[in-house]
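Note that one protein chain is taken out, while the other chains of the complex remain in position.
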Amino acid sequence: MSETLLEVENLHAQFSLENECVPAVNGVSFSISKGEVLGIVGESGSGKSVTALSLLQLIDPPGEIIAGKAMFYGEDAPVDLLQISSKELQKIAGSRISMIFQDAMASLNPVLTVGFQIAETLRVHRGLSRKAAKEKTVYLLERVGIANAAQRSRNYPHEFSGGMRQRVLIAMAIACRPELLIADEPTTALDVTIQAQILHLLREFTRDFGMSIILISHDLGVIAQLADQVAVMYAGRIVESGPVDLIFHNPQHPYTQALAASIPRLHEYPKRLVTIDGSPPRAGTDDFGRCSFYPRCSQRIDICAEKRPRLTQILPKQFASCWVAQQGAFADG
Amino acid sequence: MLTYISKRTAGTIGVIFIVSMLTFACMHMIPGGPFDAISLEKQQLVPENIKRGLNEKYGLDAPVWKQYFLFVKNAVLLDFGYSITYPNRTVVSIFRDHWGYSLQLGVLTFLFSVIVGVGLGIIAAINPNSIFDYLGTGVSIFCLVIPGFVFAILLQVIFSVWLGWLPTGGWNGPKYWIMPVLANSLAPILILQRYTRTSMTDAMQANFVRTARAKGVSKTRIILIHVFKNALTPLLTVGGPLAAGLIVGSFFIESIFRIPGIGSYFVLAIGARDYPLIMATTLLWTVIISIAYLLTELLYAWADPRVTLVKEL
Partner (left out) sequence: MAETVLEIRDLTKSFASRPGMLGRPKVKNIAVDNVSFAVSSAETLGIVGESGCGKSTLALTIMRLYEPDAGKIYFDGNDITRLNMRELKPVRRNMQLIFQDPLAAFDPRLRVDQIIGEPLEIHGVGTLRSNRDYAASLLRKVGLYAEDMHRLPSEFSGGQQQRIGIARALALKPRLLICDEPVSALDVSVQAQILNLLRDLQDELGFSYIFISHNIAITAFMSNRIGVMYLGKLVEIGETESIIRNPLHPYTEELLAAIPDPDPSYRDNNICSSSAPAELEGLSTGCVFRMRCPIAQEICAAEEPPLRTVHSGHQTACHFA
């Protein structure tokens, strides 16, 4: 039984706009163990990105975290990531917890060389000299599969292709061997063959130095290939969680079921795809105290319109927030 | 790189030619000649035969195109002839005697404006909607609303007349620099402060700042290294022509503070139809602006590696 690395409890985050408070994350709790990959699945408005950004206090006004704890265990004394001072956080961010984002081009500083940006992490956190940092940078670039590393470290971000830039971001993120990597849609903008290589790389690092990954994606295929545990988010809450094979083979929440059913599969040739009516709700849409999936759910019953279900254990390892699931409707899968 | 510079220089020479032709043409198209202006000044008509004689002396009786060729021939050797308004002085000597002052005023103004303008802009950008931001905006509005020369006179009244701390005019040492530079800096500070604030704010919203924070880089380092270099490009765009405009002198400031700069010569030459002086000052302006643009482009390419010096022909 692996030890818990991060435990998030009841995270609430909102955006204060002119007349209203738009809740983006509505009470999210999850935990991740050492060496584990947690996949967070969700569409737009689900709050998955805001959840990730909260962990490193990257939510800026008008957004704010209004409640919750994020206890980070690991090699040092436990800290609550949401409460620590920015100075304390600066010591953790980039060295013990790293983050990579979707758009690699926008995430890199266009006027600084790639080598500079990677070396910066090393110099800030490990106090390496310029020379030592340079050598380590070249090593890191090679490790992520970039040929001619020494020469390329002197190039600027716009001189790389999309996949290579994402590798650069990864090199920067793993420079200090973090215990946790938060990857927010890391392969969404990439070609499928490049995506496969990047996922392979991430898997390698998990194996090689026991790094945990929080992998956020809307692509069920990516989640299925990389994740050990899965949490499905909808309208700012986790609606289902459990081990990856159980979630995919026997999903307990109608949203998860519908999502999985609506993707075209390569070797099946249906006439029509199963769809979910309507669109995912925009962040902060009022759900009137009922289940937020109610308007689109094909399995709903009366109580779903009255009371919001809580995330409860449905099967030995699976949790879902659904009244119908609680009645054992999907137990056999 | 060298090919680029030489191509641009060749282009500049072409521009100079065209500007000189246009100026020459416009100059001769506006009604009246230099001696009609003198007539006005002296409140009496210059007799026709004297006028004819003077015209002959200055070669103004020849056809315009011939005058132009003569001008070019001499200009290449940097001989711009004698000023008509100041008959004993060659144009070149006027420049030599007076441009130095304008240059000093311009350089000091530029340095001061950059430090204050860019500084206020950075502070405003880092602390949006704070007292510093409002201070910066306040200063800018002040600069916008109050014309330079009004401010100049105000300064003179307060510091020279009432308080007696500073001399009213002249250019004999640092004490003499303070008020003219202050007054001359109004417009530049306004421009630089607004531009800096905007471009810094834009750069600070960029995703790479988020990445830097996720890397644990300190806020100071982010501002100074990551953000500022990105904010530099828009500033360079504005700074180049600004600097160019400053070093050709300021008519108002120089007049109010009795600085023997070249500003007045620029402005009065046209009214006086002093053709040699007009041509020389216009060409000086053109050359300075062209060099300023070229330097700006080179600095651009240094500041932003995405920009390549490709000349699309």
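For reference, chains read A and B in written order, and residue numbers begin at 1 within each chain.
By definition in this document, a contact is a pair of C-beta atoms (placed from the backbone, for glycine too) under 8 Å apart; a residue touches a chain by one contact, two chains touch by 3 or more.
On a predicted model such as this, the values are computed, not experimentally measured, just so you know.
Touch with the chain that is not drawn comes from one residue among A:P23, A:G47, A:G115 or A:G163, which is A:G163. From the options A:A13, A:V28 or A:L199, the residue with contact to the chain not on display is A:L199. Only one of A:K34, A:R123 or A:H218 touches the absent chain when the whole complex is considered: A:H218.
Panel shows chain A; residues 43-44, 145-147, 161-164, 167, 191-197, 199-201, 203-204, 218-225, 227, 244-245, 248-249, 258-260, 262-267, 269-277, 279-280 of it touch the chain omitted from the view.
Keep in mind that, in the parts below, only the chains that are shown with their structure count from here on.
Chain geometry summary: the mean Cα position of chain A and that of chain B are 54 Å apart.
Taken in their complex, chain B has these residues touching chain A: 206-208, 210-219, 221, 225-226, 229-230, 303-306.
Residues 56, 58, 86, 89-95, 98-99, 101, 103, 106-112, 120-121, 124-125, 156, 158, 169, 172 of chain A are the ones that touch chain B when the two sit in their complex.
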